[in-house]
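Presented below is the structure to which this report refers.
Only one protein chain is missing; all other protein chains are in place.
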Amino acid sequence: MIRKVIVKKSRTWLRLDRSKTVSSPEHTQDLRQGFEFASQWRLMWWKFRKHKLAMIAVPVLLLLYLSAIFCDFLSPTLPTSRFADYKNAPPQGIHFYDKESGFSLRPFVYGMKMEMNKETFRRQFTTDKSKKYPLHLFVKGDPYSFLGLFPTTTHLIGTGNPDAPFFLMGTDSLGRDLLTRILYGARISLSFGIVGVLLTLALGLLLGGLSGYFGGFVDVVIQRLIDLLICIPTIPLWMALAAALPQDWTSVQLYFGMIIIFSAINWTDLARVVRGKMLSLREEDFTLAARLGGASNLRIIRKHMLPSFSSYIIVIATMAIPSTILGETALSFLGLGMQAPAVSWGVLLQDAQNLQTVAHEPWLLWPAAFIVVSVLMFNFVGDGLRDAADPYK
Amino acid sequence: MKKITQALLSILLISSLTLAGCQSSDSKDAAAPATADVNNSSTPSSSPSSSSSSKYGESPFFSGKNLPPVLDRLPLEPKLTNELPADYLNLEIGTYGGTLRTARTDVVIDNDVFIINNEPLVNTPGLLGEEVTPNVVKDFKVSDDQKEFTFTLREGQKWSDGVPLTVEDVKFTVEDVLFNPELTPVFPLWLKSSAGPDGKPFTFQVVDDYTFKIIFDKPYGGFLMQLAVQGWRGYTELIKPKHFLQKYHTKYTPLEQLEPEIKAANFGTGEWAKLFISKDLLNTEFSYPKAVGFPVLTPYIQVKSGDKALYERNPYYFKVDAKGNQLPYIDKLESNFVQNLEVVKLKIMAGEIDHSYEYVSIPDVSLLKEHEQEGGYKVYVNNLHRTANDIELNQTFDDPVWRQVVGDARFRQALNLALDKQEIDDTVFYGFANPAAFQGAERDLDKANKLLDEIGLKKGEDGLRKGPDGKTFTIPLEVSTQMADFATLGQLVVEQWKQLGLDVSLKQIDNTLWTTRNKANQLKATIMFTPGPVQWARSEWGQNIWAPLWDQWWNSAGAQGEEPPQDVKDLFQSIFSLRELPIEQAKQKREEIKKNFADKVWYFIHSENIAAPVAVNAKIGNFSDKGWGIAQNFAGEQWFFRK
Partner (left out) sequence: MLTYISYRLLQMIPLLFVISVIVFVIIQLPPGDFLTTYVEQLRLSGSDVDASTIIQLKAQYGLDLPLYGQYWVWIKNIILHGDLGMSIQWNLPVSEVIGDRLLLTLLISVISLILIWIIAIPIGIYSATHQYSWLDYAFSFVGFIGLAIPGFLIALLLVYFVFNLTGLSVTGLFSPEYEGAPWSWGKLLDLLPHMIVPVIIVGLSGTAALIRITRGMMLDELSKQYVITARAKGVSERRLLFKYPVRLAIHPLVSTIGWTIPALISGEAIISIVLNLPTTGPILLKALMVQDMYLAGSFLLILSVLTVFGTLLSDILLAVVDPRIRFGGTRS
């Protein structure tokens, strides 16, 4: 089922491209004509453009995903690198101006000194203005493997000095750079959203579609299964299934295991929507017409039903991504999700969810900002898509 | 030292019994602040009319409650409180009144209240194990061969319902409960000679109305320590309220009479033992809802259960202060069920809780310090009564390659040398701990690498060391989520050991799962605290974690687990011999054990003198920052609210 959607999608994209080449000359001539000839997807795009928030959200999301993909290059250091002299360091400012040397085009950061105050029990930092570390692009740093392809030591930005502090978002209690950890965490958290929803979608489409199309016994069985799953709160279900994951799994395997569980619990909503849509589409005139015209079941589904609700599916999927990302955070909060040393936004936030942090190390809440922004952006996009979903209105 | 203290104590006792308003004879008490307090405290001992004529003071809490006079409620010779060693703090004479509010994160167990309420037969001041003094019992004698223990109860001591405590209660407990196989299917290990699995149960003799003997067939010098501090036993395993429990025992009440109650409790016909057990409370169960109405000897008795459980002072509590005032000073306890540690801290800062127990960890202190003034509390920094988080490699894990490597002392020495203990202390404990010197505090990666090369763990092309089977040797740390420290330390250790070219990983698992895996000998490497290195009197040096099978073999006298090699047997022997030896010899033995752990590095004890911060209502008196935090808690009946 899912493959079909993708196939369908790529085909429409093809069509879109063709229509572009054909229609673009005329487009300027007569917009009304273009409107009549434009494909469904093109119409959707026109409608989508009207949603300003969604239009802002798309580039932001792209940026987030790109930085997640290239996190090892973008981050100044490695997520496990400890700077023992800078534990719980506050974020540093980037400066261009210094009293002594005046303005410089090359930005720099000041040195810092950590001291443990045995009276207040706090690690205190003083800025050491005598030490300046200029920032460079493409500096040599900790070695890593770029996208797992080739080993390198080049990082986008840094001081080039392994002992110099460079923490744009501060450090955690072990002295690890938070920005680096957030960028690496984005990989897990953002992909969890996408992969989780794709899997959920697959399950939901399959079961919902079966239930909706065939009806009868299949429908009854799947409906009762859905009833059952909805009756039981998700937490015990999650705990039971999570406990069933083999103990000797590595963190990568566990990550995928968790995605599978997540989908196994969350497919019901989607399946219900799909079934409902199937049921109503089955009654539509054009389905009837196709059936009378002698079209096979498969053809009806593929040619007539899927196109008319694939846009809905995309909307629902987009809306489900943010709740999946939030779900990961909530599970981490309860100690049921991913755990350190895995680095995800939920795990990072787990370290920060105490009064001590809120009061004294508020920069550790940065992961929350990233969660909020990405969830917000997904919702905007979803909202825009929703408005655009049925362009013939 | 011991004799001097004893002499001092007896002088104190006598003075308190004979003189009413006189200065106490403890030289340190003569200091100025103490005198000021003596003046303040004249109120409780003089205000109630009944006590002005008596030599004992009592709380105004009891006035108008139709109780017998305090003289009749106390034993003939009450216990003069000595929970803390004299060099910890000058005990002040407190004032009566107030409610101590505590927080509990368990639904029924409040450890704060549990420790305050813990009353062992004998005690050891400061919980240090340096000496043993009488507590519930008035006196005890140990035969020279360390086999025969004679205890004398306090004449006139009463249960919290006013029924006298006599040797009958002990006899009932021993003969009708302990030696009744229906009620005690497995005889407790610690009551067998030298607490060994192959030891014989003790024999019991009643000497007179207040004296009884416990006789072992082998020397068991550690028995006193077992009674005093081991396992927080309190008195309940040897003294139970016969007058209350005989109603549920078929020896005293015919089974037919019990049947309705058995049925009401949902047990099967004839299952009187289940009924009895459900009615017979151990000291760990005094905070349970069913403890309301159960006769106890503790300073506080539960009067109301629930999310907010209430406790009131026991009118028949057997301890007095140096001026003869019946303890405790504080009238009531209020135990609040709190679902989240952060809320506990919030409540401390808002001044809604008077004692933080162990809920405060070092990273929290800075925030608590900031709000000391507004919250009306004070943060004391005591020491932790155990280690905080040691690192254990399972030497009985079922994998020959793993065993061959980990079983080699040089391997463990190498890993020990690779630990950066200073960084651990700075990171995990914010510098409020020291690198433990006895296993060596120096970091030496070269030496460590050399040792690993020597064993034959050669580095492969990927830079990782290979085991004897040629495969990459992996140390998978699995730590429980129970304490946040574990993961912090785990991440440090992983990185520090990786520098040796070892493949080390970390995984956090749920506490329940950790327990299960530990029991099943499935944990290869983990992090867990152990009492042994700090509380020498306890024979727990983490054996159940770094060698579960050997530990099982030892504890079951060879019935389960796996027989350990000779050097481990010797080690276990010396650890457990602490139970047989009298205190002085035991202390020597302790040094030997420590040396053994330094040489063989059975597991990694990286830190010592770990701070245990505790936030306490600033008005509370008789609290000091010396010694273990838990020892201060143990002396809770002496706390009082300053006016």
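Note that the chains are named A and B in the order they appear, and that numbering of residues resets to 1 at the start of each chain.
Assume a contact is a pair of C-beta atoms (placed from the backbone, for glycine too) under 8 Å apart; a residue touches a chain by one contact, two chains touch by 3 or more.
Since this is a predicted model, take the numbers as computed values, not measurements.
Here the chain not displayed is in touch, across the complete complex, with A, B. Screening B:312, B:342 or B:372 for touch with the missing chain picks out B:342.
If you put the hidden chain back, the residue from B:512, B:560 or B:585 that touches it is B:512.
Of the candidate positions B:254, B:306 or B:463, contact with the hidden chain is made by B:306. Summarising the interface, chain A meets the missing chain with residues 50-53, 224, 227-228, 230-237, 239-240, 242-244, 279-280, 283, 319, 322, 326, 329-330, 333-334, 349, 353-355, 358-359, 365, 368, 371-373, 375-376, 379-380, 383, 386-387, 390, 393. Think of the hidden chain as still there; on chain B it touches residues 106-108, 111, 183-190, 230-233, 237, 266-267, 273-274, 277-278, 282, 284-285, 288-290, 304, 306-308, 336, 338-340, 342-343, 346-347, 349-350, 352, 374-375, 386, 482, 510-513, 515-517, 519, 529, 531.
The rule is simple: only the chains that are shown with their structure count from here on.
Taking each chain's centre as the mean of its C-alpha atoms, chain A lies 49 Å from chain B.
Contact residues on chain B toward chain A in their complex (touch as defined above): 341-342, 345-346, 349, 362-367, 369-370, 423, 426-427, 430-432, 481, 487-488, 490-492, 494-495, 505-510, 513, 517, 522.
Of all residues in chain A, those touching chain B in their complex are 80, 82, 84, 87, 116, 118-123, 173-175, 243, 247, 250-251, 335, 339-341, 353-356, 359-360.
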